[in-house]
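Inspection log for the structure reproduced underneath, given as structure tokens.
A single protein chain has been removed from this complex, and every other one stays in its place.
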Amino acid sequence: MHLDVFTAGNSPIHRLDPRLRLLLFLLLALHLAITTQLPILITGLTLSVGFCLLARLNLAQLGSRLAVIAIFVLLLWLVLPFSRNGVQLALTLSLRIFTLVLLAVALVATIPILQITAVLQNWRCPALLVALLFFAYKYLTILHDAYDQLRRAAKLRGYQPSMSLRSFRTLAMLIGMLLVRSLEHARSLQKALLCRGWTGRFPGYELQPLSMAHWLIGTSAVSGWVMTVILISRVSG
Amino acid sequence: MGDDGDIDFQSVWVNIIQLRSVTASYPGRPPLFNRFDFQLNAETRVGLLGSNGSGKSTLLRIMLGLHPISAGQIVLFGEDCRTEEQFRPYRTRIGLVFQNPRDQLFCPTVREELSFGPRNLGVSAQAVDERVDWALERFELTGISRRVPYQLSGGEQHLVALAAVLTMNPEVLLLDEPFDWLDGHRRDLVVDYLLKEAPGYLLVAQDQSMLEDLCPDGVVNIGH
Partner (left out) sequence: MHLADGVVSAPVLMIGTLAAVAVIGGSIRKSNPDQIPQMAVFTALFFVVSLIHIPLGPTSIHLVLNGMMGILLGWSVIPCLFVALLLQAILLQHGGITVLGINVLIIGLPALGARLLYRFGTSKTGSSFLPGFTAGLVGVLAAAGLMMLGLLGSAAEFQNIARLLFVAYLPQAIIEGVITGFTVQFILQVQPDLLTEI
């Protein structure tokens, strides 16, 4: 299953420490998610487009992700303008939604999940969640392939997805079987972990302290944004 | 096993599966098959020999449109099949049994597993029961008809997987290493069925000795 579509690459974004990318995302995203000032949103959109270009993202994949979002935005424009501040709201939301998606793709989706696991561990995220992320990610492909296999077997014996009780029952059996088989696998994994004295941490995923260069990039990015925001607020009054 | 009526003697000359100049591969790897030609007629018994990794299982999937090809044609029952809609009706007329029975069993009881195929085909409830009873008896599965297929032993699962395909009354069988999980009495049951009652089939195996008696119409070797 081809999942990590944006993580491959050697762009400046990809080479940036994942912690920095995540921090940058959180800072920018949280600010942009709550601001209503149009100039700031437009700047944010420009910035996120810039990040996407800098990251040299796969445009076809990006396009298909944006298409889904675009449908929701279209819905907003079809319904909102009928209410009082509707147009203003629709505009704000459209800018915001696209900006945040682009930001997320450029800064977060470019980080491989296992590295995100490392960052969360580094940031003292609850061990249960870190472990869940690690193992669930590994299980994604296994489950997807197993499901494909079962569905193929069903199709070979005449299963055709349709709006019928029979079809839903078959689907339920496929999902149920997928669950039962996968849990068996999990039982073996559980025993293996116990046998190897797993403590809950992933020693292979410890991160090095951030280098000076990264601190510099980080602080200049943050101060750059803050100054830009102040400037825009001054200019637009 | 028939509730279907007479045998068409003309069908002996019908070719059911034809691969013309098929090229196929797994993404990022050199081609498994390059302009490969193959033909399987009705009522014929052919073997397919190949070592591990030679693509035998993939070939079976290709035949039923379950694996993409980059070039060539797949002709089933005389129709050049390219889309899912074209392949679909033929999949139940060609009985494919995978190598690993666990990958094909998903019903809560053996009886239901055997009924799944014919019910999807719209066969009447009474006829379904007749076919299921026939299969249960032929392969000595009556005692476990209410058990959960997932919890059966490997050998029992393989018999159930085979029986579950046979209840569709396919016109030809594609069997991927059918004797892997079987030995002793269960193997004899399957061999007996193949020799005496099976419609034509393509038997896939790694080892020649199994194919000698069962494939009088020839063995294709794709091993590398």
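Labels A and B are assigned to the chains in the order they are written; within every chain, residues are numbered from 1.
Just so we're on the same page, contacts are C-beta pairs under 8 Å (C-beta built on N, C-alpha and C of every residue); 3 or more make two chains touch, one makes a residue touch a chain.
Given the structure is predicted, the values throughout are model-derived calculations rather than measurements.
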> Which listed residue (A:24, A:100, A:118 or A:156) would be found touching the missing chain in the intact complex?
Replying inline: A:100
> Thinking of the whole complex, not just what is shown, which of A:20, A:38, A:91 or A:113 touches the missing chain?
Replying inline: A:113
> What is the set of chain A residues that contact the non-displayed chain in the whole complex?
Replying inline: 3-4, 25-26, 29-30, 32-34, 65, 68-69, 72, 75-76, 79-80, 82-86, 89, 93, 96-97, 99-101, 104-105, 108-109, 111, 113, 116, 126-129, 131-140, 142-144, 147, 161, 163, 165, 168-169, 171-173, 175-180, 182-183, 185-187, 189-190, 193-194, 200
> Can you name the residues of chain B that touch the chain not displayed here?
Replying inline: 108-109, 148, 150-151
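Everything below uses one rule, namely that only the chains that are shown with their structure count from here on.
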> Where the CA atoms of chain A average out and where those of chain B average out, how many Å apart are those spots?
Replying inline: 42
> What residues on chain B touch chain A, complex-wise?
Replying inline: 64, 66, 88, 91-92, 96, 98, 102-108, 116-117, 119-121, 150, 164-165, 168
> For the complex, which residues does chain A have touching chain B?
Replying inline: 149-150, 152-160, 166, 170, 173-174, 176-177, 180-181
